[in-house]
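Missing here is one protein chain; the remaining ones are kept as they sit in the complex.
Naming follows writing order (A and B), and every chain is counted from residue 1.
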Amino acid sequence: MIAVATSDFASLDLGSLLMQAAQVQAVPASSLTPAGWTPAWAFWILSALVVVGAISTISQRSLISAVMSLVATFFGLAGLYATLSAHFLAAIQVLVYAGAIMVLFVFVIMVLNRDEVERVSDRGLLDKAIGAGALVYLAVRLGEVIASPVGPVSRMSKPAPEFGTVAKIGEYFFTEFLFPFEAISILLIIAVIGAVVVARTVVSRPTTSYEVPNAASGSAEGGDDHAGGDAHGAHGGH
Amino acid sequence: MSVEQATDYGPTLVAILFGIAFSCVFLGLAMFLGPKRENAEKLSPFECGSEPIGSPRVRFSVKFYQVALLFLIFDIEAAFLYPWAAIFRRLSCLGTVIGGECLGTVTAFGFVEMLVFMSTLVVALAYVWRKRAIGWG
Partner (left out) sequence: MTFDTSDLVASLPLLFLTVAGIVLLLLDAFSRVVLVGREHHLKLPAETSEAVAVPPPGSRNYLMPVTLLFLLGALAIIVWQVGTLPETSVTIYRGMLVVDRFGLFVIGVCVAAAALGIVSAPAYMRAHKMEFGEFYALVVFALCGMIILVQAADLVSVFLGIETMSLGAYVLTGSWRRSARSSEAAMKYFLVGAFVSGLLVYGIALIYGVTETTSLIDIKRIAMSRGAAPLFYIGWMLLLVGFAFKLGVVPFHMWAPDTYDGAPTPVSGFMMSCIKAAGFAGLIRLLQGTLPMLARDPFTGWTFVLSWLAVLSMSLGNLAAIKQDNIKRMLAYSSISHAGYLMVGVVALGTVGDAARGPLLFYLASYALTVVASMGVVSWVGCDERGEERVRLSDWAGLGKREPMAALLMTIALLSLGGFPPTAGFFGKFYLFQAALGESKLLWLILVAIANSLVSVYYYLRVITAMYFREPAPNPATLPIQSTAMKVGVLVSTLLVLAMGMFPGWLSALCAAAKF
């Protein structure tokens, strides 16, 4: 909510933020890529795509348009990863985020089926002031970090030529980070259980009184009381 | 995979640009060249020839969401297979690998580590299967 409310501030300040961001990023974009073909304009185009897509995501009225803007953002991010020689990550970004997760988003929108929302209206002056203050603080801090002589970038050593390739990622996954890789299977199995448990349809039981209004409204809504009775009958059998 | 191949996104870029240009050209052609004779009948929503009844905004079953979520989870799992396949020979070899041939003892290490991961997922799949979460019943 706060992000939405302050988005207009963000766009106002975008120019200066971009200038600052460029000071950090223009260096690695040209120096870190071993083949050296990614020019600075690749960074500019891709980051413009990311920023425009992100702003469009939070300001579109139609939810589906917002999701499509997010797809554009994800493609831009994938491109940025590629220029930073994170090749496997770039591919996964397109496959998983721009593909699978966006499908999920669309399904969520279809399941929720909300009407097109109004833009979050401008709230009180206090909220705006807090948002502006936080943004100024962020900009100042960011500027400090970027202007500090021992910047973050200079400390990072240049990645090896095979950095970010599928094979190199595999080497990390299956030797040094083997334990986290195997432990992810626990995380994924919980996710599977969660998908089944949380999306499970509520099953009515005929024993208590408080199900009655639910069943009644269901049959009234559908104009078909056969289905509700069916469920009760099936359940009463054991 | 050599470094040159890994970092050369030129063909990808060309493909993307070609896709964008192609769709722009044909959308533009349709917009400028196509005749526009609009009438009320043409602008009304089309639904297999019959009159649209009720709101198009019906709520979808949560089942769609569930299937999408399960797809996503198994998709992520599949994503882990690519890097594994890329270095499978090296993982299973105690010596050096030259041209895909192992010059030392071949072990089951690479196989077993993916087997452990995959068997957990097979458990998840069996669970989903038994709970009738995949399939419309």
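The criterion applied here is as follows: contacts are C-beta pairs under 8 Å (C-beta built on N, C-alpha and C of every residue); 3 or more make two chains touch, one makes a residue touch a chain.
This one's a predicted model, so the numbers in the text were calculated from it and none came from an experiment.
J.: Of the residues A:I58, A:L95 or A:L178, which one touches the chain left out of the display?
T.: A:L178
J.: Tell me which stretches of subunit A touch the chain missing from the display.
T.: Spelled out for subunit A, the touching residues are 144-145, 148, 150, 152, 155-157, 174-180, 183-184, 186-187, 189-191, 193-194, 196-198, 200-205, 207-210, 215, 217-219, 221-224, 227-228, 230-231, 234-235, 238.
J.: What does the interface between subunit B and the hidden chain look like in terms of residue numbers?
T.: The missing chain touches subunit B at positions 58-63, 90-94, 107, 109-110, 113, 120, 123, 126-127, 130-132, 136-137.
Basically, only the chains that are shown with their structure count from here on.
J.: Roughly how far is subunit A from subunit B, centre to centre by C-alpha average, rounded to an integer in Å?
T.: Computed from C-alpha means, the inter-chain centre distance equals 17 Å.
J.: Please give the residue numbers of subunit A that touch subunit B in the complex, ascending.
T.: 33-35, 37-38, 82, 85, 87-88, 92, 95-96, 99-101, 103-104, 107-108, 110-113, 115, 161-162, 164-167, 169-171, 173-175, 178, 181-182, 184-186, 188-189, 191-193, 195-196, 199, 201
J.: Where on subunit B does subunit A make contact in their complex?
T.: Within the complex, subunit B touches subunit A at residues 1, 3-4, 6-10, 57-66, 68-73, 75-77, 79-80, 82-87, 90-91, 110, 113, 116-117, 120-121, 123-124, 127-128, 131, 133.
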